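One protein chain omitted, others in place.
A and B are the chain letters, set down in written order, and residue numbers restart from 1 in every chain.
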Amino acid sequence: MKRILVTLLVALTCFCIFANGSSETSAEGPVTVTFWNGYTGPDRTVLEQIVNDFNASQSDVYIDMLIMPWDTLYQRLMTSFIAGDGPDLIGFNIDRLAEYASAGRLLDLGSYIENSEVIDPQIMAPALYGAGSYNGVQYAVPMSSTAVAMYYNKDHFRSAGLDPENPPQTLEELFDAWDKLIIKDASGNVTQYAQAIGVRSTVAMIPAFMWLYGADYIDAQGNVVINSPEAVECLTMLQEAFAKGVSPVGLTGQEADNLFAAGVASIEFNGPWAYQGFADAGIDVGVAVLPSGVDGVKATVGGDSVLVINKDSKVPEAAFSFIEYWNSPDVQRQWAVGTGAPPTRMDMMSDEEMLTANPNIGIFLEASQDARIFMAGQTLSSRFDAEALVPLYESISRGTATVEDALATAEATMNSILGN
Amino acid sequence: MKNRTLSSRYKRAGALMALPSMAVISLFIIIPIIYSLYMSLHDWNIMYNIKDFIGFDNYKEVFSDDRFWNALKNTVIYTVAYVPILVIASLLLAAFINEKFIGSGFFKSLFFIPAITSMAIIAIIFRFLLDGDIGYVSIMLRRMGFNVPDFLRDPSTAMGAVVLTSAWRWIGFYMVIFLSGFNSIPDSLYEAAEIDGAGKLRQFFSISIPLLMPTISFALITNLINSFQVFDPVYVMTKGGPMFSTEVLVYYVYYMGFNVFDMGYASSMAFILFVIILLFTLLQLKGFTKSETEGEYA
Partner (left out) sequence: MIRRNKLSMPANIILLVCFAVVGIIFMLPLLWMLFSSLKTEAAIMGAPGVFFPDDYTLENFHILLTQIPFFRFLVNSFIFAGGVTLSSLLLDSLAGYAFAKLKFKGSSVCFLIVLISMMIPFQITMIPLYLFMNKMHVINTFAGLILPRLTNAFGIYFMRQSFLSVPNDLIDAGRIDGLSEFGIFFRIIIPVVVSSLSTLAVFHFMYNWNDFLWPMLMTSSQNMQTLPVGLALFQGEHTMQHGPMFAGAVLSILPILIIFLCAQKTFIKGIALSGIKG
């Protein structure tokens, strides 16, 4: 009966060897490029269509795409990088670029772009293209250039006596609308919130307010500048807003989306990907650029995602051929029409076919003119968010700390993260 | 002489039988553990390929880290709340089901269903159900006139919600385990007690509980060990929030390892956790040995 054991061990070994073989790419047939990104939303189907089209359009390169939520993507990415089996092509958020670029995980795309007939730095969306360079090296090419806009529920506006075709254009008008939109029941519980404001695992909603007030987080020299009079003013406003029931406290981005989709919140700041979900949920949804801020300042959160190539990729040329395909006018039109995200190319900004097919693109295009990239160039952006900013927003919105104390704590935490 | 060769033959067979398992465990558990102990003595950042030997500095840093103590406190809160709720509730359910009323077999299967449902799915459901504004549970409770908090977004109730969700998942499972314990108690004991005029409640406390002790201690030990390692419900339901109120140790280890990429620090915390669990188990070793000797019934 020892034979059984021996057989088992032999079988196991064979199994492993067999399994090994299957993971190697064969010499013939197309080159396989593994491609990871985080487009889990309604834009997923558009992206899958584009990849399928690409795979069908030629026989040299095959894109093997894996879509996963962004936070999973970053956690997976590092393990696979150190193991040396990372994906060839990655679509990730621009605010994570510095982290991976500084760690030397990404391929310098300079020479590829120089020799490219499709990617011309002159015509790419300037803010996002510019943010794709780190220490003077171009590591990234735009994937989706977009900006956060203001979604609002037209029915709520009508019942509150607001003009659904004329959303708030200044902060004063926004605050005025808030007061009219909040509905409370007899016992004082809010039954309709004015605006769903996410504070964690979300697109940057509070930073948009901070910028509208002229506050910022980190300056160009890398100094923490969060503790400013402007920030105090902005967060004091938000603390009062949360206290009177403008938004529930402690929302994640998904929960904020749910509230808006359920018709329980009247306004939400979000990107173009959210539109379809709101429309499917039966909301009569309006989209507009964010109101202008103090002293008429225009600002919103922009950026979204870029395409990068793994430095250890064995097939960088093939991966780059997809980057070129992606940024070609036809594909950009398809992506824009399908998702509402503006194209990455400036030469398409007045593309009639695109603008008529999806009227939202015009609004997101306008928004992207004023878009700033949150924590651009910061290698520690995710730690700032988790360890300093989320606690700051949470304590302010819950009123567990004064604005001054909370800001001082956040400033100290950010400095200590920088010091590490 | 013959006996000796015989017994050495048995021993050889025993060693041979244990060999594959021991090889797998050494290769895939023990060696990685030793490796991570080695990591914990380094300033080891996998993002930047930093690897400097720093002795016990990580451990020193852990002990002065407020967030570590908070996570340890939350782990203890979770354990202290979860284990008794689970054990008592499942024991009570088992006691009633054991009365074998009409339909008890159906309920036995029904209560088991959450245990075969994955935590990721349970989280999707509960996050939605418990939403303070649009969650069905909150809406119903409010209609009944209760003033409900925003369960998962309120730091004072979030841990409670996580504990109850986990308990909900596993109650049916431990109920089945207790039921099989009830089954092995001879009926004659209950009959004798009935003749002595002992009521159901009395029978439960003086017959069922003492005879179920090995099962109870099994449930306690495995759940203590598991609760100290709790990760899944937190990861999928709250990500440690709101305001770190549900951040448990393994979640913090995971955060340091996979978000900050500070493997040295993460490993040192994991080791401290391991030592805590080991101490617990040693204290409970009595329970282990007891259920072991009781296992030798025929």
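Everything below uses one rule, namely that a residue touches a chain if its C-beta (ideal position, glycine included) is under 8 Å from a C-beta of that chain, and two chains touch if they have at least 3 such contacts.
Everything numeric here is computed off the predicted structure, so don't read it as measured data.
> Out of A:I123, A:I183, A:V232 or A:A281, which residue would touch the omitted chain in the full complex?
From the options A:I123, A:I183, A:V232 or A:A281, the contact with the absent chain belongs to A:A281.
> Of B:F126, B:F151, B:F244 or B:Y265, which residue touches the hidden chain?
B:F126
> Sort through B:A15, B:V80, B:A192 or B:L283 and give me the one touching the missing partner chain.
B:A15
> Which one touches the absent chain: B:I33, B:V80 or B:A192?
Missing-chain contact among the listed residues: B:I33.
> Which parts of subunit B are in contact with the chain that was left out?
Subunit B touches the chain not shown through residues 9-15, 17-18, 20-22, 24-33, 35-36, 39, 46, 96, 99-104, 107, 109-122, 124-126, 128-129, 134-137, 139-140, 143, 168, 176-177, 179-185, 187, 190-191, 194, 211-215, 218-219, 225, 229, 231-232, 236, 250, 253-254, 257, 263, 266-267, 270-271, 273-274, 277-278, 281, 291-292, 294-298.
> Name every residue on subunit A in touch with the hidden partner chain.
Interface with the chain not displayed, on the subunit A side: 1-2, 4, 8, 12, 15-16, 18-20, 22-23, 34, 36, 38-42, 44-45, 64-72, 76, 79-80, 82-85, 87, 201-203, 252-254, 257-258, 261-263, 270-271, 273-274, 276-278, 280-282.
Quick note on the criterion: only the chains that are shown with their structure count from here on.
> Would you kindly tell me how far, in whole Å, the mean C-alpha position of subunit B lies from that of subunit A?
That gives a centre separation of 36 Å.
> Subunit A touches which residues of subunit B in the complex?
Against subunit A, the touching part of subunit B is residues 16, 19-20, 46-49, 128, 131-134, 142, 147, 150, 153-155, 239, 241-244, 255, 258-261.
> Note which residues of subunit A are touching subunit B in the complex, please.
2, 5, 8-9, 74-75, 78-79, 82, 99, 102-103, 187, 189, 193, 200-201, 248-251, 255, 258-259, 262, 264, 382-383, 386, 390-391, 394-395, 398, 400
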